[in-house]
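Missing here: one protein chain of the complex. Every other protein chain is in place.
Coming up: chain A.
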Amino acid sequence: MAANLALGGQTAETKRRSLLLEAGIVIAIALFLIVILPLLLSDFRLNLMGRFLALAIVALGIDLIWGFTGLLSLGHGVFFTLGGYALAMHLKLQIPADASSQLPEFMSLYGVTELPWFWQPFYSFPFTAVAVLMIPALLAGFLGYVIFRNRIRGVYFSILTQAATIIFFNFFNGQQKLFNGTNGLTDFQTLFGAKVNSPGTQYVYYVLTIIFLVAAYALCRWITSGRFGHLLVAIRDDESRTRFTGYNPTGFKVLVFAISGALAGLAGAMFTLQTGIISPNSMNIAFSIEMVIWVAVGGRATLVGAILGALTVNFAKSTLSEKFPDIWLFFQGGLFLVVVLFLPSGIIGWLRTEGRNLWRSVRGRNQVATYPSLEEDAEVEYERQNIGD
């Protein structure tokens, strides 16, 4: 036991116990969302919740690449939208066998007579499922490799990701015949024979979103704990130092960017299912920046913060824009200012530091900060216990 303590800092037993506790909390929240919340909310609100939970998945992705690795991506809208399109293409190919045209309706409208070759594989659902994750991941991996290999960092990386959003936005916007241009893909009918828009199916998508979110959270937890996660923080804080220790940061950054892109793709697909539309609109720069704001509000480098930020900001947005459609943008700007000025580490970051101290002082347990060497000192400890005030 003592030897273990010296090696790991924390015994395997306590580590296992806190992991179990965390898993228990996550499962409890997931069950609450799946079983209880549908009883409390109207179908409309539940659908909103489902969409926002999908957005929380992309927030986790942003947190990985920005919060932990320190690379501010302003182009996650592209990965999100690509995931959405991949699934939407499969949905658009669910055409009843007796229909007059075996093409998605917009194609006939623009005079396309034969299904473009790259639409063909999307007849297959397994291919689509892989494509939802892999197309954004491969794109992110490729972009990342080219950018990181040339040691492009900081604001230049952000600018390049923005440039990517503009390129993709214009491409999808301009391709009426291939992707229905600016209108995007919508009017989905069935998936696996179930009507996409029926409340029952929507509830299934809602549950699936929660399962994916839990899986994404578990993945991010696993990645960010342990040596790999510590290395990401090291790259964020002092990249060139990691080189002199023998690490090549390029590979690490490429992998994390690709995973982050895949999460965005998954989020896009689940979002598309629940909104019933995907269009180039979600590739505009404002949306990608909004994603970053969610993470900043919730707390960078805290995975829970990313999820919480995505939910809070989006619920605030939908509530406020319903009641006061004019002021939402002011509110969003103000929120960002407050976070930057007063809560630089976000809600969760604040709770973990100042919030905890405040809570202690409210309960009258003011903790005196001392030097750790004093805390460790057996003699001081003895005096504390045996010599009263």
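Heads up, the rule we're going with is that contacts are C-beta pairs under 8 Å (C-beta built on N, C-alpha and C of every residue); 3 or more make two chains touch, one makes a residue touch a chain; residues count from 1.
Heads up, the rule we're going with is that contacts and distances are computed from a predicted model.
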{"item": "From \"Isoquinoline 1-oxidoreductase beta subunit\", \"RsbT co-antagonist protein RsbR\", \"Urea ABC transporter ATP-binding protein UrtD\" or \"Cytochrome c oxidase assembly factor CtaG\", the hidden chain's UniProt protein name", "value": "\"Urea ABC transporter ATP-binding protein UrtD\""}
{"item": "Option touching the unshown chain, where A:Leu115, A:Leu160 or A:Ile223 are the choices", "value": "A:Ile223"}
{"item": "Per the touch definition above, residue among A:Leu33, A:Leu71 or A:Leu255 touching the missing chain", "value": "A:Leu255"}
{"item": "Residue touching the undisplayed chain, where the options are A:Glu105, A:Asp237, A:Glu354 or A:Glu383", "value": "A:Asp237"}
{"item": "Residues from chain A at the interface with the omitted partner, ascending", "value": "6-10, 223, 226-228, 230-231, 233-234, 237-238, 240-248, 251-252, 255, 372-373, 376"}
